[in-house]
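With one protein chain held back, the other chains of the complex are shown just where they sit.
Going by the order they are written in, the chains are A, B and C; count residues from 1 in each one.
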Amino acid sequence: MKKLLIDQNNGELIKVKVKDVVFGGKEKVIISGPCSIESYDIMMRIGKELKDLGVHMLRGGAFKPRTSPYDFQGLKEEGLKIIKSVSEEINIPIVTEVMDARDIDNALNYTDMIQVGSRNMYNYTLLKELGRTNSPILLKRGLSATISEWICAAEYIMIEGNTNVVLCERGIRTFESYTRNTLDLNSVAVIKQKYRIPVIVDPSHGTGIRELVPSMSLASITAGADGLIIESHISPDNAVSDARQTVSMKSLENIIEGVKKLEQVF
Amino acid sequence: MKKLLIDQNNGELIKVKVKDVVFGGKEKVIISGPCSIESYDIMMRIGKELKDLGVHMLRGGAFKPRTSPYDFQGLKEEGLKIIKSVSEEINIPIVTEVMDARDIDNALNYTDMIQVGSRNMYNYTLLKELGRTNSPILLKRGLSATISEWICAAEYIMIEGNTNVVLCERGIRTFESYTRNTLDLNSVAVIKQKYRIPVIVDPSHGTGIRELVPSMSLASITAGADGLIIESHISPDNAVSDARQTVSMKSLENIIEGVKKLEQVF
Amino acid sequence: MKKLLIDQNNGELIKVKVKDVVFGGKEKVIISGPCSIESYDIMMRIGKELKDLGVHMLRGGAFKPRTSPYDFQGLKEEGLKIIKSVSEEINIPIVTEVMDARDIDNALNYTDMIQVGSRNMYNYTLLKELGRTNSPILLKRGLSATISEWICAAEYIMIEGNTNVVLCERGIRTFESYTRNTLDLNSVAVIKQKYRIPVIVDPSHGTGIRELVPSMSLASITAGADGLIIESHISPDNAVSDARQTVSMKSLENIIEGVKKLEQVF
Partner (left out) sequence: MKKLLIDQNNGELIKVKVKDVVFGGKEKVIISGPCSIESYDIMMRIGKELKDLGVHMLRGGAFKPRTSPYDFQGLKEEGLKIIKSVSEEINIPIVTEVMDARDIDNALNYTDMIQVGSRNMYNYTLLKELGRTNSPILLKRGLSATISEWICAAEYIMIEGNTNVVLCERGIRTFESYTRNTLDLNSVAVIKQKYRIPVIVDPSHGTGIRELVPSMSLASITAGADGLIIESHISPDNAVSDARQTVSMKSLENIIEGVKKLEQVF
């Protein structure tokens, strides 16, 4: 295999900037928000609380890839409009998922960073087109992608010219059924040692259990992660999707405090 | 969850027709051909030999999803043209993979059946658009998709109106590294008992080892599969991709003989 | 690694004899019986029915390894006595599991073949001591053992001098939760090609679902298995353990008929 662009031996460590937010710097980046964008009111209330807690970026799904076609599929473009206006009013950058190459141009009108979800990590068509933009990309690991396939997916974006890629470990599929996925922090340690792009962790999908999110958030940072993406809600039990893994504002506040302490230690 | 269209309790067993070929009938369907379309000459020589062996449909990849962006990505539209003209000259229907919703219309000018590859099983955008055509679809199981996610992927196609869907078991990802994947024939038995669309098996990807393909082809048929899709080549060691799992014409002939015997027994 | 005794290049194919039953010959060996030995009466009724169906060997657990210490652990030595007297009265050899090296000598007073269960495949102490007997051994694959670890476990027995080893594929642990385990028939094809001892399949544990046992039994034979071990009961729903995967006498009869047909074809 040709030498990969993403390899540490092929250039400097890459910092990815999303407005004022920097992935790969000294400060850990905290992204948070609900699984799905539900309404302007709820999104605004969540956004304000998160901003007050010091969260750096807002997340929220407009296009939701769901296992069953009968499940809620997201508010789509209406959702993008909602999160965009919240973002502008409270001045916080956003990240949201795009599932189809044809939606990229439009999405760039709304979002500051485009997420490639787990189910699309092998969607090489989508990756290549994202490589032709200069948008920051958040590339989630596939449900059962090897580290090396994940790295190659990033390379698909980078060889087209866009090196603004942030990886996101979100747990892998194993025989263990107690947790929704098995969060693989080994992968974070590998990436920090061998590759030159930032990596963050999604402990919400990585555990699937709200009570485990705080411990695993801090463990992720200690393993070397450059940030976290955490599903949160002002009323977690009423979230329209992924309620079981969504934390409260109070819980998120504790996590952020813990991250601050770790930043001072290491 | 709403009652699925694909459930056996929601209608008759579905037979999928591709020209004269019928999936889900008494006769088992054999699809074969090289991993990648390499050239007109090679494709024609392979096609003629396969036709003589009684193979029902020709396969060959024009758009190749590859883990590394530096690997051969297929001849693309040129490949489609090659396989189309071979198909017409020797009168054998073809199946080929489409990786992007924007390519569907054009692909339908060339192919008789569209394959959704493992990496795209969760590509719901692609599935929905295929559901709006009336083309027969070959839906491969995702690399680590559960049976129930795979069934839901078929449902994504069917609810748009296209019930011409054939499932294809191709092995799942496990800890076992002796074989490329672990062929899960349990899934075939489950589908034949509970769902109403045909299912075939790909023992080439399911094992990754040429020598195991004959035994696993026959085991698949005995487990209830409606057919097989097998990578073959006139010169397997020289195939430009997947050589290690590609069988010779002689080996394929033996497999077809075995299938015929099994058709008489059960 | 040193050349393994079990390798086909290191000697002739091995046939394992248990009284008149031969593993590795032309005829496929059918072993059946309840998961647990429950009482003399039930065991005798099951034994007689199985004998009438042409089953070659009787199985039944006396020492039951159970995940929870609060679950039924088997009738222990009383169970061995029961199965032994049934075996003698109806003249059918038996196989039963031993979990501790200290129990081997006593077990040999009762059983014709000793089973090493999945949980003990890595119990090298037990394997070595079994290698010092000349009892036929049925060595189940570990819950998530690789083919190569399983082969090495057989080698642990063989290097002590006992080559009467029969392997048993019983499914491996994967992310798929529809079935109890994922039956890995690739492993059967590998063993028949590279190693010189017989291999049978346990479709009961390999699927965990009674309705899938018939198809997977026949698929196992077609993949090359030398026999089957199937949990059956005169009243499957009332079996004290593993009821969900236990077949009825009628279902077993159909399976045996199917196996006979396959014996004539190949």
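In this section, contacts are C-beta pairs under 8 Å (C-beta built on N, C-alpha and C of every residue); 3 or more make two chains touch, one makes a residue touch a chain.
No experiment lies behind these values; they were computed from the predicted model shown.
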Omitted-chain contact residue, chosen from A:V22, A:L108 or A:L262: A:L262
Option from A:N134, A:S215 or A:N238 whose C-beta touches the chain left out: A:S215
Touch with the omitted chain, as defined above, among A:S39, A:N134, A:N186 or A:N238: A:N186
Interface with the undisplayed chain - residues on chain B: 144, 173-175, 177
In chain A, positions touching the absent partner: 144, 146-148, 172, 174-179, 182-190, 192-193, 206-207, 211-212, 215-216, 218-224, 258, 261-262, 265-266
Touching residues on chain C - with respect to the absent chain: 1-2, 65-70, 99-102, 119-120, 122-125, 142-144, 148-149, 152, 155-156, 159, 173
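Criterion: only the chains that are shown with their structure count from here on.
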Steps in the shortest chain-to-chain touch route ending at chain C and beginning at chain A: 1
From chain C, the most remote chain by mean C-alpha position: A
Chain nearest the global centroid, as defined over all protein CA atoms shown: B
Inter-chain centre distance, chain A versus chain C - centres from mean C-alpha coordinates, in Å: 48
Centroid distance [mean C-alpha coordinates] between chain C and chain B, Å: 35
In chain A, residues with contacts to at least two other chains: 144, 173
